[in-house]
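As you look at this complex, bear in mind that one protein chain is not there, while each of the others sits in place.
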Amino acid sequence: MSKNVVVRNIKRAASAEIDQLARLGAATIHEAIGRSGFLGPHIRPIQEGSRIAGSAVTVSSHPGDNLMIHAAVEMCQKGDILVVANTSASSHGMFGDLLATSLLSRGVRGLVIDAGVRDTAELRQMSFPVWAAHVSCEGTVKASPGSVNVPVVLGAQVVKPGDIICADDDGVVVVPRTEAATALAAAKTREAKEEETRARLQAGELGLDIYGLRQRLTDLGVRYLDSPPDR
Amino acid sequence: MSKNVVVRNIKRAASAEIDQLARLGAATIHEAIGRSGFLGPHIRPIQEGSRIAGSAVTVSSHPGDNLMIHAAVEMCQKGDILVVANTSASSHGMFGDLLATSLLSRGVRGLVIDAGVRDTAELRQMSFPVWAAHVSCEGTVKASPGSVNVPVVLGAQVVKPGDIICADDDGVVVVPRTEAATALAAAKTREAKEEETRARLQAGELGLDIYGLRQRLTDLGVRYLDSPPDR
Amino acid sequence: MSKNVVVRNIKRAASAEIDQLARLGAATIHEAIGRSGFLGPHIRPIQEGSRIAGSAVTVSSHPGDNLMIHAAVEMCQKGDILVVANTSASSHGMFGDLLATSLLSRGVRGLVIDAGVRDTAELRQMSFPVWAAHVSCEGTVKASPGSVNVPVVLGAQVVKPGDIICADDDGVVVVPRTEAATALAAAKTREAKEEETRARLQAGELGLDIYGLRQRLTDLGVRYLDSPPDR
Amino acid sequence: MSKNVVVRNIKRAASAEIDQLARLGAATIHEAIGRSGFLGPHIRPIQEGSRIAGSAVTVSSHPGDNLMIHAAVEMCQKGDILVVANTSASSHGMFGDLLATSLLSRGVRGLVIDAGVRDTAELRQMSFPVWAAHVSCEGTVKASPGSVNVPVVLGAQVVKPGDIICADDDGVVVVPRTEAATALAAAKTREAKEEETRARLQAGELGLDIYGLRQRLTDLGVRYLDSPPDR
Amino acid sequence: MSKNVVVRNIKRAASAEIDQLARLGAATIHEAIGRSGFLGPHIRPIQEGSRIAGSAVTVSSHPGDNLMIHAAVEMCQKGDILVVANTSASSHGMFGDLLATSLLSRGVRGLVIDAGVRDTAELRQMSFPVWAAHVSCEGTVKASPGSVNVPVVLGAQVVKPGDIICADDDGVVVVPRTEAATALAAAKTREAKEEETRARLQAGELGLDIYGLRQRLTDLGVRYLDSPPDR
Partner (left out) sequence: MSKNVVVRNIKRAASAEIDQLARLGAATIHEAIGRSGFLGPHIRPIQEGSRIAGSAVTVSSHPGDNLMIHAAVEMCQKGDILVVANTSASSHGMFGDLLATSLLSRGVRGLVIDAGVRDTAELRQMSFPVWAAHVSCEGTVKASPGSVNVPVVLGAQVVKPGDIICADDDGVVVVPRTEAATALAAAKTREAKEEETRARLQAGELGLDIYGLRQRLTDLGVRYLDSPPDR
């Protein structure tokens, strides 16, 4: 069994693909990979306007204990994003500006955590982007064992070490490492198609016509009335 | 019965009244119409500093399905605000920048939705204001019938097509269409009175005296003590 | 018993100590006083970038009724922070720009309230900082008795009149009045130590080494693996 | 406008129809009227095994104030169900055994309240069924005006005076008064059909075959695999 | 300061008074002491039909750590109720049948905990009554210091060691130890009055008349209409 282990070496996707995914944004990528991978609306950015992607270094931690986050720092390298899950829910502020200083010095791009963070003013000043479930002063101990670079669950998604994390103002999406190229291609296709649709919508065309939805409305029994029905 | 209908023609309030209501702000209007019409604290702006009013075009939609939002776009005209309710709660990102592009091209002023939105960075860049219950990447299908321009419920309020939506940083208030003039007059009166009160408060007068509350405190049995009571 | 009383005179900490605490920030102070005093993650700032400290003037109020807030204004003086608790939970917008005008004219530094506020755009324009559990248009009556300057509970903390409130982007921490000097000394010590640690982390040292955590990981049975374990 | 009014006379559906609806159960009726009318999963029974229907006498009340419930009692008659909504959310225990005693003496069948109740042990002993959002000791005042027998909103539904309330272990469904006969006929049809389906399912037939869903699965692109796919 | 202490000797109220309070029920006592002391609707019984009172032995614990509960057992004596608060919220199952066995052997009457419990089937079989915020299998460690018999906060109430806990199906109310006699007298008075009111209500009298509320409705501007207003 793989309890309480720190895995040193993980596979990462190609950085060229990761960097292109960053630009495309979380919602587009979520659609491109078949409407999957979204960590849920409870994990929110503490800043506005960041859009990043990177390789997941994962932490399975005890609520209220950030010992394993310290252990994880050593496993991080340039281009990574730290992803922290807890064995049960809590709002503790498990991460602050000192850990961010340490991660920034290693080239880590940001943090995703299904718990709380603190020192948020400082984190914004440092331009270290964070997506978290809570903001909380409540501090932690460094006393409980856990794991680094094992599969973890955030929201309703499994994040495996080396998976690609895409995060922006809409939240966080995980792309399985082995699907990076497929996801990138699909996202680019979608982006191009959206660009074209956007131009048509701006010109006044309707989604009903562009997507051919009028027949569907009829098939579903939707009726058009000139004025409100009685009741 | 009025299930699965799209109503083409709705009555709207006079645009002069609507535009004046916009300036007054949601909280003042809520007070002016007898402390009513607030959609609830769970529907929050995704931007800071917007203050708008407009005529409601309403959508009754299936959670996770934005087909009827597409049908509603065609019913929107300059000065409208799109109001989307679901048949049951969900956090799906049912609305994004493409739909906003389409609405902007028709002169729609904003969106109020009791569900999730996405492309929030883009929506802010486009200056298309949105009030929503969630931000979420989670996409939708276009498969279920629903209605446009029927009465809908958001929070604890009924919104009828053509009702006036007033929205700002404090949230969203609905004013019944037929009460637009009354509401406007009452809100202006309240604004004038508040302006006068504000000046007195700035000069150091107390609300206790301005509102005549000292006697009420006595009547209610509130006692003044010079120092803390023993416990 | 001390129901429905307004206490005129309360003890406050020395202003020099309060002002120095303001600069140190809520999270640092929370740690310095033994990881205590945090009012909880549900009380959030309505603005970004404020960091204040002041003496608590406390209000015990009925939900949906702001009569006692008016009574409390008179008890406030320069450097105070108004702290409002309800006898049961509600999201009513119990406080707005008129009350803020009144408090600002007396030199009050901000508001902490375990309920809702409104006029948030105006409050930000006035630079009157607020920490609240909700934003809501929903107004109140002025009809129910309560107390001013008695001990109150917000989140899981007791706030006594004259206690020091420290608030910033991370939330709100209360420091018992009699522990101001001790808290300040401990917070300064912690700040100095953090400054030193920060420099070492920036230089690439690891928390694992700085805090001596490697042995603890071993003691707790955490094993390092070169590659992922089978499952 | 209709603020702060008590309406004495309301129309009710025929008692024969109401009593037959009671037997059919909330979920069946919800389906029969087109999957509508459910007040939401937050309004739960305080007892197990009750299944009732009755005519709604509605109350629009101030949170933490049960004055209007007292006013509503006088408007209740044999076969009614009292339905209480608040102008904003609260968990106050607004209803207890004394009010239930009064309602029972008038032949009222139960209570539906989007707030809290108390004396729950006594209510169960009295066999007075209650559906509520909370159980709470927290008492109320009798000080604020409101209305009786006006349309109210609970969950996402509008309940009008005289509408039929159907409540059981699954929660509460409202049937518009004018649709009682239609709803009853549809619910009976559905019940008969379900009885037949139940027999076939007990005999081992599959819903896939009874409802003809196999082709739909194929059309939707669902593939059958003999063993798990690789990931 | 009083962090991490176990206080051996606490004052308790007279057992005769405690036992009489038990019979009166939480809601009646809450009213009798001026509508105060309710721990909140989130702390619910895991069984139906228990009604107890006892002296509080308090525990301030770390979430996910039940070491201090073990320390508290030794401080409990016949007639006590164990009251457990956490330094921050969590749903861990911190208490189960073994701890209950230990407490039962000392004559402890029940448990109130602002966290989770487990072994709930066994606890019901043992007739050891529990009021808790969650039911959860999630286990704990025994590693963090805390305190026994210091003031703690549950919901919005301070519970001091030796205060009287009254708990039944409506939830939990705390009575300050020094107010036991006053509370008992007031609760008995209230009970007698309610008994009399109950008889009148059963006979068909209305609360409106018994409490003299008709004039108040008029004063508040409530109007009686014979039929529904328009709109």
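A few remarks follow.
The letters A, B, C, D and E name the chains in turn, as written, and every chain counts its residues from 1.
Just so we're on the same page, a contact is a pair of C-beta atoms (placed from the backbone, for glycine too) under 8 Å apart; a residue touches a chain by one contact, two chains touch by 3 or more.
Just so it is clear, the model here is predicted, and its values are computed rather than measured.
Residue positions on chain A in contact with the hidden chain: 1, 3, 34-36, 38, 40, 85, 87-89, 151, 153, 156-158, 179, in rising order. For chain E, the list of residues touching the undisplayed chain reads 1-2, 4-10, 67-68, 70-71, 73-74, 91, 93, 96-99, 101-102, 104-106, 116, 118-121, 124, 134-139, 142-147, 149-150, 161.
Seen from chain B, the chain kept out of the figure touches residues 62-64, 87-92, 138, 141, 143-144.
Everything that follows uses one rule, which is that only the chains that are shown with their structure count from here on.
Residues touching across the chain C-chain D interface largely coincide between the two copies, over half of the numbers being common to both.
Touching of two or more other chains is recorded for residues 1, 87-89, 91, 138, 143-144 of chain D.
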